[in-house]
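Supplied in structure tokens, the structure appears directly below.
Of the protein chains in this complex, all but one are displayed in their positions.
Up next, subunit A:
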């Protein structure tokens, strides 16, 4: 396997988010973090990672990955719809396959089984969440087709709860082999699947929690809903419903590191696939947005500034640039002062660490600021991504 000269690609992003609540907690409150003694709005790393994953799948045509426990149902429906299997045989195939797997199957729950009720509980599920490429489903269906005769002759269990691996007509190894399959999304973000040997994949992407570069306060938005009939008849006063919701607005600093060595290793040393997936990931990092409350707030902004670096030694977060909260400039905005603070901090870091570990640095921005410590300015996000990948993979030195 070739060694990748630029080991880490980093994205530093300054992005204004209007009145919104991209990521909330169990009380619907805006997530926050204190930094430099001041409260900031926060979007958790898990939240933005999911947005990136969905962006990769929908906008960039990366094959979807399924994160599910409802594999037997999903598989049964596939056998019925695509192969014309009768429903009961299809259901039996789904059950035999999950029970055979190392993940194991779980029988439908009886409602008297000392449980909280809820949901239908009529179907078999996997004993734990699986994370598989969606192409694994047709492959499992092909496996069922190979064993159709055995499935037709299999006896129905007396007690479904005791139906175990030894009762399945399908070999464990063949199911596990399919469950071990990966796709781009799994190669990037990793997978925990402890039950199946050699199925775990260490993710190649590290995402920091995003936070505002300045102090924010949460806004409590009081709202009422008008009853249209009351409004037409005018026979009574008042609204039909009222409540309150939390939002906040601010300029976020986002930081993402892609470990190109790990991605390259996850892809078995395929350099072209590494380039393609890295490009997709960077695009998703720049342009994806969490979806919470999107219809009521439409917070569809793009980064004010995106700065990409390729480093040969170690990743360097610039969160410290905003440890002291950025004050608004005299016109009231935080975007431009945030760009200035990032630039100033990057210059200080270069002074301390030197620049020999940095192979490529460039930025694309809407800013009017004088920027001299964030590499050359390029005109588009696409050019920025292209340049970073050339710097990382093609042995081209930094400009």
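Keep this in mind: a contact is a pair of C-beta atoms (placed from the backbone, for glycine too) under 8 Å apart; a residue touches a chain by one contact, two chains touch by 3 or more; residues count from 1.
Quick note on the criterion: contacts and distances are computed from a predicted model.
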If you had to name the missing chain as UniProt does, which of "Molybdopterin-dependent oxidoreductase", "Transketolase", "Fumarate hydratase, class I" or "CRISPR-associated protein Cas5 family" would it be? "CRISPR-associated protein Cas5 family"
Out of A:34, A:58, A:134 or A:244, which is the one that touches the chain we can't see? A:34
From A:95, A:209 or A:363, residue that would touch the chain that is not displayed: A:209
Omitted-chain contact residue, chosen from A:81, A:197 or A:313: A:313
Subunit A positions in touch with the non-displayed chain are 8, 25-26, 31, 33-37, 40, 42, 44-46, 67, 69, 106, 109, 114-121, 125, 127-129, 194, 206-209, 211, 255, 257, 259, 261-262, 312-324, 341, 344-345, 348-357
